[in-house]
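The complex appears here without one of its protein chains, the remainder shown in place.
Order of writing sets the labels: A and B. Residues in every chain begin at 1.
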Amino acid sequence: MGGTGTTTLNLKLKVWRQNNPQAEGHFEDYDVEGISTDASFLEMLDVVNNRLVKEGKDPIAFDHDCREGICGSCSMTINGNPHGPQRGTTTCQLHMRKFKTGDSITVEPFRAKAFPVIKDLAVNRSAFDKIIASGGYVSVNAGNAPDANARPVPKDVAANAFMAAACIGCGACVAACTNSSAMLFVGAKVSHLGLLPQGDPERERRVLNMMQTMEDAGFGNCSNTGACSLACPKEISFERIANLNSEFLRATVKNRNTSGSVG
Amino acid sequence: MKYLMSTIGRKQLMAVTGLLWSGFVLSHMAGNFLMFVGAEAYNKYSYFLVSNPLIYLAEAALVLTILVHAVSGIRLAIQNRNARPQKYSMTPSGDKAPRFQSRWMAFHGSLILVFLVYHLITFKFGTYYSVTYDGVEMRDIHRLLIEVFQSPAYVVGYIFCVIAVGFHLSHGFYSSFATLGLYHPRYSAMLNKFGYFYGFIVAGGFISQPLYVFFVAGK
Partner (left out) sequence: MSMKLDSKIPGGELEDKWSKYKFDMKLVNPANKRKHTVIVVGTGLAGASASATMAELGYKVKTFCIHESPRRAHSIAAQGGINAAKNYQNDGDSVYRLFYDTVKGGDFRAREANVYRLAEISPNIIDQCVAQGVPFAREYGGTLTNRSFGGAQVSRTFYARGQTGQQLLIGAYQSMMRQVELKQVELHTRREMVELVVIDGQARGIVVRNLVTGELESHAADAVILATGGYGNVFYFSTNAKLSNVTASWRAHKKGAAFGNPCFTQIHPTCIPYSGDHQSKLTLMSESLRNDGRCWVPKKKGDTRPPEQIPDAERDYYLERVYPSFGNLAPRDIASRQAKYRVDEGLGVGPSKVAVYLDFRDSIQRVGKKGIEEKYDNLFDMYAKITGEDPYKSPMRIYPAVHYTMGGLWVDYNLMSTIPGLHVLGEANFSDHGANRLGASALMQGLADGYFVIPYTIGNYIAGQKIPAIDANHDAFKAAKASAQERIDKLLKVKGSQTVDDFHRKLGNIMWEQVGMARNKPGLEGAIRDIGTLRDQFWNDVRVSGENNNLNPELEKAARVADFLELGELMARDALARDESCGGHFREEFQTADNEALRDDKNFCHVAAWEYTGEAAATGKKNWQRHTEALTFDRVQLATRSYK
């Protein structure tokens, strides 16, 4: 039930279409009329797609699921901004009241070598899963855990870890970064687990392995522009990257393995 | 070593070398202010520097660090370019736009490198005039300075490059601390402002010198 509800918009869309990973992509123009300002950006695309289907054309493919800003599926770049112009917002929670009638909107996929396009606006972000698999966890088997209150964790430490753990793995940080770096994503996980006593035993191993995997996946490096944090729908602090840098240095110094690699 | 091959390792090297050079650039600028005092003070300061046997060590360190800084920077920039083969048609704007200068570090960095080489050719390896004060013969670098800054084109080019240095420092200074892992929400905001201030001072200091020569001392 929107504040106004009755207002509608007419828009000019320019959308990236690419039939498969190998195909050359191109922009296509669509005129869209009568979009309610209460609709979300994805609901606006639903309207376009419904029309395309009725015309017998291939609708615009994009990833989406929960449409509540938490699953991290939606992944488009709107007028150069990952997830659009509003800070702290995913595309599914971006509402059309942020636009004006007559606006031209360019919609592109998240672009990075490590995020190849699958079709149109849908990209493959499995590189993030690989990074997590290489160390973004606490090695504890089910059934081994001590009582949850056995190790007190100060309230502010838990809250700080939570702020880092709020990352939804959408990849907007990579998309926004001039260098397509995943340092904010890695930094968020390294902070989340490193801050908690439960994550401490694997602290060094985790950061070295995750960084190695990040580099191997073809992400760039950080030049501290802070664009990642501005684009992050969960507003993960840029501080996580600085923390990642110091954790990395610390782990390098502490690493006792003479070959330099970590197990 | 694995650390030096990693991107964070390279960046931390850049941070350390960058901070060293930030210090050097500031002291260089401050020393050059002696030109406002006069030719003799300026030349004597220059002579003091070059006649000190430690100068070779210092010069070697500067060359080495700038090479490390530049080579790492170039390698990282190549890696970064490769990380996005297909460019965007638009860049982040509005509330999500990062600071202008932070996006162009590799660009001003390259400009500064070219400028640096040119700068050394002009001054360090430029025409050797000599002058004698108190019976000691030394290089009259002040005379060369006055000559060089008579050319409007050179002054403009010099100022442009020095502004690039200022931009580079204003982001690089703060950025170095972040890369070394030193970050605190409160202090880093201050450090950020200080980075701007630092860049402004260095650029401003260096700009004042050719302008002074061109409009005042050279007449």
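Observations
To be clear about the criterion, contacts are C-beta pairs under 8 Å (C-beta built on N, C-alpha and C of every residue); 3 or more make two chains touch, one makes a residue touch a chain.
Just so we're clear, the structure is a prediction, and the values are computed from it rather than from any experiment.
Touched by the hidden chain within the whole complex are the displayed chains A. Here one chain is not drawn; of A:Leu13, A:Ala39 or A:Val107, the residue touching it is A:Ala39. Considering A:Ile168, A:Ile236 or A:Ala251, the position touching the chain not shown turns out to be A:Ile168 (whole complex).
Where chain A meets the omitted chain, the residues involved are 1-5, 19-20, 35-36, 38-40, 42-44, 46-47, 49-50, 52-54, 56-59, 61, 63-73, 88-89, 93-95, 97, 118-119, 122, 124-126, 128-129, 132-134, 136-149, 152-155, 158-159, 161-162, 165-166, 168-169, 192-193, 196, 198-199.
In this text, only the chains that are shown with their structure count from here on.
Once the centre of each chain is set as its mean CA position, chain A and chain B turn out to be 36 Å apart.
Note for the complex: chain B touches chain A at residues 1-3, 6-12, 76, 79-80, 82-99, 102-103, 105-106, 171, 174-175, 177-185, 188.
Considering their complex, residues 25, 27, 77, 79-82, 85-87, 106, 108, 111-114, 176, 178-181, 211-212, 215, 218-227, 230-231, 237-239, 241-250, 252, 260-261 of chain A touch chain B.
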